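Here's the structure we're looking at; comments come further down.
Excluded from the complex is one protein chain; the other protein chains are retained at their positions.
Right after this comes chain A.
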Amino acid sequence: MEPIYLDHAATTPMDKEVIDAMYPVYQHIFGNPSSVHSFGRKARKYLDDARRAMATSIHANEKEIIFTSGGTEADNLAIIGTALGNRDKGKHIITTRQEHHATLRAAEFLEKNGFDVTYLPVYEDGKIRVEDVKNALKEETILVSIMFVNNETGIIQPIKEIGELLEDHLAYFHTDAVQAFGLLDINVRELGVNLLSVSSHKINGPKGIGFLYVEEGIQLNALQFGGEQERKRRPGTENVVSVVGFHKAVELAMENKEKRRETYQTHKELFLSGLKENEIHFEINGDYDSQIASTVNLSFPGANVEQLLTNFDLSGIAASSGSACTAGSVEPSHVLTAMFGNNNPCTTNSIRFSFGIYNTEENVIEAAERVAKIVKRLTK
């Protein structure tokens, strides 16, 4: 059976154009961008061009872009780096219960090292409340870190409103935009965001590369030590070929943003109506109207995640529960637990489907058929 990939929130296939852009760099460009000879300069040119494109994509300037190994490193650097760099101003940090583990574990690390972290609640619509941010703010709050789009539910968070709220506060505002970048319009100045994380492999670029936007003037301590690269904030010889692939992926994402949004929305609706036509009982987790086009998280009452996912895979449907795996076995999702509480059946019967560039209407309809057949068998 032809496998159908509906797990683009986990990772995406590389765009053919991305591979084409990387290939000649693999072949011909090996210089160290820091070297003072022609080989180095050639490599450096690729790096500079990419950095400019990244900056432009979020309306920042190129000095504000730090290349990292991906989203996790960007989140870690943003959170731990600013916390350590601003500890003289305060030790309070605000984040939410539905963040990615790259944020949550970084926050826990800071808690162990003398910082005080407030974890904001998440409501059944999948969103946090600006009011809660306001109430949690203290004079000594130095950082607020709230994701742009949740990776499990696809729910878009009120980032602009939080940015406005924080305008008059000392605290820096970081957002993990890994799931948002490429589909939503992002203007860091208008959003009032001071730090923002992006990952390449979620937008059809190569793995192992991402960037962190850090507004100029922010005191950010480095977490690794070495040479002068990335203005000492992220030393280590640059991964030029991946940066080139990432650059192409960003270019394509910016060009095709609206088209992709529409296509994914169509795919999502086709998929959902396929399930409905088969009289499958499901609930959408979170507020449908606040969902990013590419992702939908469905609860199937009466089923359980392990049975669903294993059956899906055995019939060629790649989806995921979006939650953490321990010994390969799926633990209740922390995001859905934050939304619905402990022991709510949703936390163990929900599946995330996420659409991407190589899905077609035909294979989305076919996927809905296969999913419907399995759910019917498991819940009858």
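Here is the rule we go by: a contact is a pair of C-beta atoms (placed from the backbone, for glycine too) under 8 Å apart; a residue touches a chain by one contact, two chains touch by 3 or more; residues count from 1.
By definition in this document, contacts and distances are computed from a predicted model.
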{"item": "Hidden chain of the complex, named as in its UniProt record, picked from \"3-hydroxybutyryl-CoA dehydrogenase\", \"ABC transporter permease\", \"Phosphate-binding protein\" or \"tRNA-specific 2-thiouridylase MnmA\"", "value": "\"tRNA-specific 2-thiouridylase MnmA\""}
{"item": "Which of A:Q224, A:T310 or A:T360 contacts the chain that the document leaves out", "value": "A:T310"}
{"item": "Touch residues of chain A, complete complex, unshown partner", "value": "306-307, 309-311, 313-314, 326-331, 377-378"}
